[in-house]
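Down below is the structure, laid out as structure tokens.
Only one protein chain is missing from this complex, and each of the others stays in its spot.
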């Protein structure tokens, strides 16, 4: 992973990114995990080979004009063949509306237009442990992040909350990697009953001092705000992946802005597609 | 076949048709005959069971709004299983633009929205022989018409013209039915070189008097005009299937009009979706 | 579960639900009787009628565009007399609530057509088409001038006690000021929008796709503009608004109603799905049940502008 500055104002001023590519990819498989969740694997190796943990792609299921705009999705897995060559990427998709509904329904052989990789990735922790905090479909960016962290031999924990036990996915994957799992469900069907911020706060309390863990979070915005505030309260750095309505993913439309406190003390709207989606949790102005 | 009045002004005044149905049909097979022609078989038995020769369906390949409108297609074959139960219909499709392009590209399992049957069918000949005249994709309505005519033991001939020999399809089908074939190609690669109206005129000349054959025609409008005029000149009745841009297929939009001479001597625009697509060739005012 | 009330009243016209078939998109209604029981619609708006029969424009009369279509039919129609003798008795027999869309090339023609229809049995309301963009003499000269709109509506008001519903054009800077002129002139309701003046070109042939060169754009493409216009008019007038433009499902019906429409019309969608009516009614019923709304009229104009919808609700 390259070092980047996720809270920067404009990508072009601070780093020279890998140019994204656009591929008309073919669906390799579509595994429905539940009534609303599926893992869609698409043959977009050109995108996968360039992707860093936390980056996203913009997808479209048709070249007609309805629906017209692409939608943003974290790269869930980068899939390699036995020789290590990247062959595909997958997306952890949750049905929320039209395009996510269409992605749920795709079959092997169908085309998907895939633009990416886009956005600023997560940064590796400067020292100590990595704690990933996922709410629901917010699990998506953590499969690749976990792999990268494990490769760097960073001790890694996943705090993972869902509504019910059925909606906790890929536990074995993380287990196999050696990631410690702390699970919560809203109905208490698995792990701790309640929100994921509960056990997170317990663990933060138990830390011996500041800057011992880097907290990575992805999920609904109230969760991100709570995680960022907890991390700050206990003196730990945090990186949050923000979910905003995106029109372009490239900095063209100014739809995806997040209010960010800048070094000069001013709060300015930053385009989360190029100045994020990963932000330093301490700089985001929560609304 | 029911007797109908194809040149009528408004369907509701003159006959009580079978109400059309709308089915989300699944593609059973798609056989590409050439770079531009394909036969698409869809599981729409509800439609097929009601269809009379010359009727059409309105098709759409998406429930999104781009493309939005359905497109009209003759029912090519009504396909039955061994017990004679209707299982599917097929469409002889020629790529001309967006929807025909999409229909060309469909695969088994894809959905097609199929509304039909629509429009006035061909009438059986009151006496004598039946001569069908097809230009290019104008072959489409004649497979079912030929079957119906043969069932009525009407001696039937197909005059069939295409650009090249490769674009003459389903010859064996008609041959097997006992339909006499007269073929033409523009390049002379098969049959008589030139237009289909050439051999037609020769044959008309050879007839011993008026009202011995009924001429059925489907193809490009200049061909239809020529056929109708020839039939009239040689005293034979003709029925022509007109191809108009159609918005609805049900008489709602008034897009599909054909100028028709009425009994009162007036020429009026008649909606070809409900007052056609089959018209008495002698009543159409050719432009 | 209490009974659900979807009814709408426009003067003496009482409709069981707000769903009307839009003029020019449903023939004279009878064309659709095979696919829908006409009495179950709120109302059927006829094709635009002049005094005399008209042949309309030459083909090509329509062209598809992204999420929309252009039409320049040119108001082909059978004229008011044949309508009364040939269509009206059948519509009455099917218990359709019949709204006649009337056109004129002069003020006198509008008044004359209105008068004739007022005397006929079975007309429930008049929709005054001063907004057809496709023919020069189709009343658009009245629809693009505030004085013209006021003039034609007040003249018709004098000769009929039927509910009158001027249909406004969207091709003006401020439809709301036309809504006000119509209300001031005594209209019982307004309907909007008619189609947007537009065109499409075949670039290979470098010719217009329509014989009339320009035509009217309808369909989902225009819906966001139409909803905005209904919302603006709702701030301006008190009379009922009949909203339309690109309605394709029950959510679109609700969108117009929440913006301020008391009833809606469905046009282009009939071409795409003639069986749409049952789906719309079922969708509205489901919505009312889920939201525990017993009178659908309660959502008219109920847009809450204090904050935007949550994107990730």
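Just so it is clear, A, B and C label the chains in written order, and each chain counts residues from 1 on its own.
Here, a residue touches a chain if its C-beta (ideal position, glycine included) is under 8 Å from a C-beta of that chain, and two chains touch if they have at least 3 such contacts.
If you're wondering where the values come from, they're calculated on a predicted model, not measured in any experiment.
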Missing chain touches which shown chains? A, B, C
Out of C:52, C:107, C:144 or C:159, point to the residue that touches the absent chain in the complete complex. C:144
Touching the absent chain in the whole complex: find that residue among B:52, B:66 or B:147. B:66
Among listed residues B:128, B:155, B:220 or B:259, the absent chain is touched only by B:220
Of the residues in subunit B, which ones touch the absent chain? 65-66, 96, 220-221, 243-245
Could I get the residues of subunit C that touch the absent chain, sorted low to high? 58-60, 65-68, 70, 144, 171-173, 196-211, 213-214, 217, 219-225, 227-228, 231, 246, 248, 251, 254-255, 258-259, 287, 299, 302-305, 307-311, 313
Of the residues in subunit A, which ones touch the absent chain? 10-12, 17, 19-20, 22, 60, 65-70, 115, 244-245, 247-248, 250-257, 268-269, 274
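What we mean here is this: only the chains that are shown with their structure count from here on.
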Let me have the rounded angstrom distance from the C-alpha centre of subunit A over to the C-alpha centre of subunit C, please. 47
Distance from the mean Cα position of subunit B to that of subunit A, given in whole angstrom: 55
So, what's the distance in Å between the C-alpha centres of subunit C and subunit B? 35
For subunit A, jot down the residues that touch at least 2 other chains. 65-66
Residues of subunit C that touch two or more other chains sit at 66-67, 220
